[in-house]
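The structure under discussion appears below in the form of structure tokens.
Every protein chain except one is present and positioned as in the full complex.
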Amino acid sequence: MIRLTTKNITKRFLGLVAVNNVSFSMEEGEILGIIGPNGAGKTTFINLISGIIMPSEGVIEFKGKDITYMPAHERARLGIARTYQLIHPLENLTMIENIMVGSIFAKGHSLKEARIIALGLCDELSLRDVDRDTSRLTILEIKKMEIARALANEPEVLFLDEVMAGLNTEETKDIIAVVHKLARERNVAIGVIEHVMGVIRELTHRVMVMEAGEIIAEGKYEDISKNPRVIEAYLGGATDAETTKS
Amino acid sequence: MKRNASKMVALVFGIMAIMLPFFAGDYPLQVGRNIMMYMALAISWDMLLRSGQVSFGIAGFFGLGAYASILSVVHAGIPSWLSILFAAVFSGLIAFAIGLLILRLRAMYFSIVTLALGEIFRIILQNMHDFTGGPEGIVMQGVIFGGNANRLYWLTLTGLCISLAGSYWFENSKIHFAITAIRNNEISAQSSGVDIFKWLLLAFVVTSAIQGLLGGIFVQSYGFATPDTVFSADFMLLPIAMALLGGIYSTTGPVLGALLLGIVSEWLKLKIPYGHLVVYGIMIIIVILFMPRGLKQLVRQSPKNAERGKA
Partner (left out) sequence: MKAKQRSNSIRAAIIAAVAIALILWKPTVLIYGLQSAGLYAAIAIPMGLVLGIVHIVNLAHGEFMMLAAYAAYNACKAFGMDPLMAIIPTAAVTSLFGWVIFQLTIRKALKAPELNQLILTFGLAIAFTQIINLIFTSQTYKIPLDYVSASMTIGNLTFGIWSFVFVPVAIAFAYGLQYFLTKTNTGKAALAVGQNTKGAAIVGIDVYRTYGLVFAIATALVGAMGALFLTKSAIFPAVGSPFTMKSFCLIAMAGIGNIPGILGASVLLGVAESFLRAFRGTRDWAEIVFFVLIIVVIMSRSLKGRKS
């Protein structure tokens, strides 16, 4: 079942075309990798889908419903969630309160219910000591909190924007397990923007490659990693050391 | 433990406040009324500040409520207590209309519009000569409770309690999450489903209604209203200075600031008739620059708060 579709989505900022005629779709339970060099328009694309900015042209549909100009908070209620690359936690709320926000406002739970749900999410992500101030959290905890925050929306479509950056192997494995579980058990359609190719290879069912605002390749990781245009987009080298091995 | 202790303190203060008329003469009661009025206004200003919006329109809605109250008594003959409620509703409705128009653009635009509000309301009311008595203002027959000092005190105390209740509501319900999220990071808030416009509008309407209510209480206590008295800059400056001094983003901060500054202001008014307001201006500057979280920050003394220099 198709969850999310974009048709000919374009975004112009004055002279610059950040996203150019992008059409794609995501199915429930699918994990889609979105890769591409810096400035390719990946985050802008996610911003368009989550409603932070509005497209110049094109259509966005969620489960068949046109959400192209729907305000961001309404999209959150429908079941679209995303994490942010530059995480600015809500500094005057505790860690668990940060997570509760989505539960309260995207899903309409009471404060009590929201706290219980948030506690559950903290458990899943191994976040302890939940009533701490956000200034006391480690980077890993902030990242996990950001994921939990997005999960509190109980999303049907989730975008993770470079969540693995700065995590070590153990921690990366943790997150990968969580993402797999989400897709498998809750049928969430997940889009993963990443630069770490090992993660993309392990995690995704399908990969979409963007460059200069356009999709230049699509397919399984094994295929697109051999695609010459993709390799060139990453500055004429192997996309990761292990590709040349396989 | 700490929570119970502060609840006890609040209870003791509350009882003292209620019992004051039995022990104090007219002048202290008058001072008490003024302090409570400013305290209530300071709390209402802070309530909106928690959403990240600075309003300079306190005096505007206060004066608007005052006129709504006195005009409804003089022209429509409704009872005084009812006119106070009407003042609240009227201010709330006007705030709703204005909020609808301007709250989609926030921060600076909102603040500057509210800065103009006091003047605009004053000019409009002053221009409606026949209805409002123009620059000379309008006088009521008699004052609520026949001017009984104790009853006037308790009336103002009721106004303060309403303000306190509002602040408590804002701190302990969904509203707390909404406005804090909006203040800290609007984009994150939106992504979590917060309808920013709706919650800001709610906060604006509620706080303006409280300010109108207090204006109604004020005018009913004195029996007359002129454009200059009810739209006086005092009603805007002192509450802001008090909330800043005591510590913003809380209920206890404005309370503390009002207690401290309230007494100082009575003394200042006598000593420096012209320009005593300069103290508040300078106080606002000093607090924002050196202790944005107010006295509460100094009292806490924790390293966390010392780092967080910004408001």
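For this structure, a couple of remarks:
Per-chain numbering from 1; labels A and B assigned in written order.
Assume a contact is a pair of C-beta atoms (placed from the backbone, for glycine too) under 8 Å apart; a residue touches a chain by one contact, two chains touch by 3 or more.
Note that this is a predicted model, so its numbers are computed, not measured.
Within the whole complex, the absent chain has one touching residue among B:16, B:76 or B:112, and that is B:112.
For the chain missing from the display, the contacting residue among B:68, B:255 or B:277 is B:277, taking the whole complex into account. Of the listed residues B:21, B:52 or B:247, the one in contact with the hidden chain in the full complex is B:52.
Of B:240, B:261 or B:291, it is B:240 that touches the chain left out of the display.
Contact with the undisplayed chain is limited, among B:20, B:120 or B:161, to B:120. Residues touching the missing chain, restricted to subunit B, are 49, 52-54, 56, 101-102, 104-105, 107-109, 111-113, 115-116, 119-120, 123-124, 126-127, 233, 237, 240, 244, 272, 274-278, 280-285, 288-289, 292, 309-311 (touch as defined at the top).
Basically, only the chains that are shown with their structure count from here on.
Taking each chain's centre as the mean of its C-alpha atoms, subunit A lies 44 Å from subunit B.
In the complex of the two chains, the subunit B residues touching subunit A come out as 173-174, 177-178, 180-181, 183-185, 187-196, 249, 304, 307-308. Contact residues on subunit A toward subunit B in their complex (touch as defined above): 50-52, 71-74, 76-77, 81-82, 84, 88-93, 97, 100-102, 104-107, 111, 133, 135, 149-150, 152-153.
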